[in-house]
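Every protein chain except one is present and positioned as in the full complex.
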Amino acid sequence: MRSFAALRTTIMLLLALVTPALAVEPSEMLKDPALEARAREIGRALRCVVCQNQAVDDSNAEVAHDMRRAVRERLAAGDSDRQVMDFMVARYGDYVLLKPPFKSDTWLLWLGGPLVLLLAGSALLLAARKRKLEPPPAPLTDEERARLSALLGERKP
Amino acid sequence: MIPELGHYALILALAVAIVQGTLPFVGAARGDIRLMALGRSAALTQAFLVIGAFLALTQAYVTSDFSVANVVANSHSAKPLIYKISGVWGNHEGSMLLWALILSLFGAAVALFGNNLPDSLRARVLGVQALIGVGFLAFILFTSNPFERVSPAPPDGNGLNPLLQDPGLAFHPPMLYLGYVGFSVTYAFAIAALLEGRVDAAWARWVRPWTLAAWCFLTCGIALGSWWSYYILGWGGFWFWDPVENASLMPWLAGTALLHSAIVVEKRDALKSWTVLLAILAFSLSLLGTFLVRSGVLTSVHAFATDPARGIFILGFLLLVTGGGLALYAWQAPKLAGGGLFQPISREGGLILNNLLLCTLAATVLLGTLYPLFLDLTTGNKVSVGPPFFNVTFVPICAPLFAALCVGPFLNWKRAELWPALVRLRAAFAVSAIAAIIAGVAVDGRATLAAIAFGFGVWLIAGSLTEFLGRVRRGRLATMPRSAIGMSISHTALGFVVLGAVATAAWNHELIRTMRIGDTAAFAGLGVRLDSVVPLQGPNYVAERASITLTRDGRFFTTLTPERRLFTVQQRQLAETSIHTNLLRDIYGTLGEGDAAKGWTVRLYWNPLAPWIWLGAGLCAFGGFVSLSDRRLRIGAPRRSRATVQVAE
Partner (left out) sequence: MNRFLFVLPLLTLAILAGFFGWSLLSGRDPASIGSVMVGRSAPTLPGQLGEGLIKAGKPVLVNFFASWCAPCLAEHPMFERLKSREGATIIGIAWKDKPEATRAWLQRLGDPFTRLGFDQDGKIALDWGLSGVPETYLIDAQGIVRLHFRGPITERDLGTILPLLRGGS
């Protein structure tokens, strides 16, 4: 039993040594579920500035923890979501937004995909119109239709 | 001794690859049968040598030979055997060797199973394949030698990144590489066809099994990676639009487009130059992914330790392979005569729409992944492109793709009527509309977009089944080609992926709470009690394991046992999640930090339909394998039998 206790102490000590926590901690959370839900939404849209492509909400970095707390403080003080985002952008720049704003230097990012679709799509349509196939064959006359069904009927077992 | 033998085998393999990458081309140009036949034996020899090298490295890992620098840096004697083996490819050098191994195995497979290819085509395919091999082998030997020794040998190694010590991730890279590298065969076929100046239905048939195999493996690889991040990262996310994930998604999208356009080449002799381009792009995007992961131009959670010298080498290689391929394309492709004509509303038209949308998706991912780099270089401004961006740019383009997906199989080749196809789908449409309304009203009134997306998922399933059942009703099941069955399976499976992703993302519940032993809570209609937290000694970690009992209506329901592990060698902490699944939903628990006095942070998530994401992806790949087993597509089965092809359909 002694060795078990010793093991327990060692493990607890070892675990206490390393950096803690996975993302949002209970101590950070707001009492008001509606506000907390907004805070989570914002946390998912903000980038943790010291991590690699992680949202503030998913990060256990110190600075992410501070940012989550600041978001909640602002929300509790009555800020709108937009104001909270602006608060962060004022400090960390557009870098902090996981969805870049539409601006003079990001229009290509936003419109690139649709532009590809539009250009390639219209090129295809133009090509199709130019090709316009041979005109569709004239519809069968009644006589032909009768012969056809007769032929088809014959082949049916 | 054995590492030196491995190193030597690799050098020999490079020499063989150089021979294989030159003489068969000469043979094909001169019509010299002997030189062409050389490609076959060289491919087999090369594979034999690379297998030897790979086994040599594996042996060093399994026996924990710490005189090999690579083993020291990435292994540890206390590691379980399976992770000693997976450690071989859990690092840059070893994973490049795995890449070279798979490349040479594919080469050998073409040599073995390509008996029905025309001699010159096979010689050229093997030649191109060997040239790619030369690049990789030279890269390994000159910049990333895994067999380097250290002296004196340290007593033990540094261990493998704990994140990688996981069954899901042990097999994720091999799957992914089978996909990436499989596209090299497709690429080699495209280059060979451009050199021959001929692309026809037979060519499309020969390429298709290789494309399909690569695509299936890539699908599995991506799904495994996503599943891994779902259970390892501790909060149930499954896709993060990280550059490395995007790097695997782009070749998948291009490969999917290629699978569809190749059908048009095969059946209608049209879209030839476009299909050849896609074949080049699918592999180029695979290489681009490798470049992005290993050069350090982008940061990513998953990136390997990076090195600019390696970056330059891979960039040069990427330029040679892609640039060479595209230059040849620019020169030769205009000579490929266009084939059968068709109306915009037709099966061909549907497949073109599919290609247009898939390529737009790939372009969106490419632009989103690289834009921060472009902007930083040109203006110095920093932006981040993350999940919220892709949710509003990528997802909307999926809508027309999914909408059209169910309609396409109802359209006739050459010329079709849209309306009758839609009429046949009216029941499927009604079902999905009702599903969307129920989802919107009953499940969550605020998540309108999620409800619509859910409707699309149901549409994919219902629409694909309508088509399948239509064939069955007309008594065509017995004669239905395996490829058609495979298509139905894969299309239906995509619907399951969509449903799983939408439901998990939009309708999950969570409980994040500090709990002491004996504390109770209510969660998603269940009672929660933290029973115990006990210490635990693993092979190379120590841990705390919680026992969380869930009750329903006061009766025992299940116990979750999440752990918090500390890997002693690396001093890294990892949450081991505990998941209870009934295939309709996951109850997902993790244990955070804490102690008996303060209590522990306990996280529980209720993820509806989450298992469908990976079951669906697996089913999607299974559909591909079913299609692969089609007799007509069996590797090399048809021998220039275009006439029968057209009669068959």
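Each chain carries a letter (A and B) given by its place in the written order, and its residues are counted from 1.
Assume contacts are C-beta pairs under 8 Å (C-beta built on N, C-alpha and C of every residue); 3 or more make two chains touch, one makes a residue touch a chain.
Treat the numbers as computed from the prediction; the structure is a model and nothing was measured.
One chain is not displayed; in the complete assembly it touches the shown chains A, B.
From the options B:L281, B:A450 or B:V497, the residue with contact to the unseen chain in the full assembly is B:L281. Listed residues B:Y329, B:F429 or B:F567: the one in touch with the omitted chain is B:Y329.
Among the residues B:I352, B:L370 or B:L619, only B:L370 touches the chain that is left out of the figure. Of the listed positions B:T22, B:N158, B:Q343 or B:N381, the one in contact with the omitted chain in the full complex is B:N381. Touch with the chain omitted from the figure is made, among B:S41, B:T63, B:N115 or B:T299, by B:T299.
Taking the complete complex into account, residues 49-50, 52, 61-63, 65-67, 69-70, 89-93, 95 of subunit A touch the chain not shown. Residues 273, 277, 280-281, 284, 288, 291, 295-299, 308, 311-312, 315, 318-319, 322-323, 326-327, 329-330, 333-334, 370, 373-374, 376-377, 380-382 of subunit B touch the missing chain (whole complex, contact as defined above).
Convention: only the chains that are shown with their structure count from here on.
Between the Cα centres of subunit A and subunit B there is a gap of 19 Å. Taken in their complex, subunit B has these residues touching subunit A: 233-235, 237, 240-243, 299-301, 303, 341-344, 349, 352, 356-357, 359-361, 363-364, 367-368, 371, 375, 379, 381-389, 392-394, 397, 415, 512-514, 535-537, 542-544, 564, 566, 568, 571-573, 575, 590, 592-593, 595, 601, 603. On subunit A, the positions that touch subunit B within their shared complex are 7-8, 10-12, 14-27, 29, 44-45, 47, 51-55, 58, 93-100, 105-106, 108-110, 112-113, 116-117, 120-121, 124-125, 128, 131, 133-134, 136.
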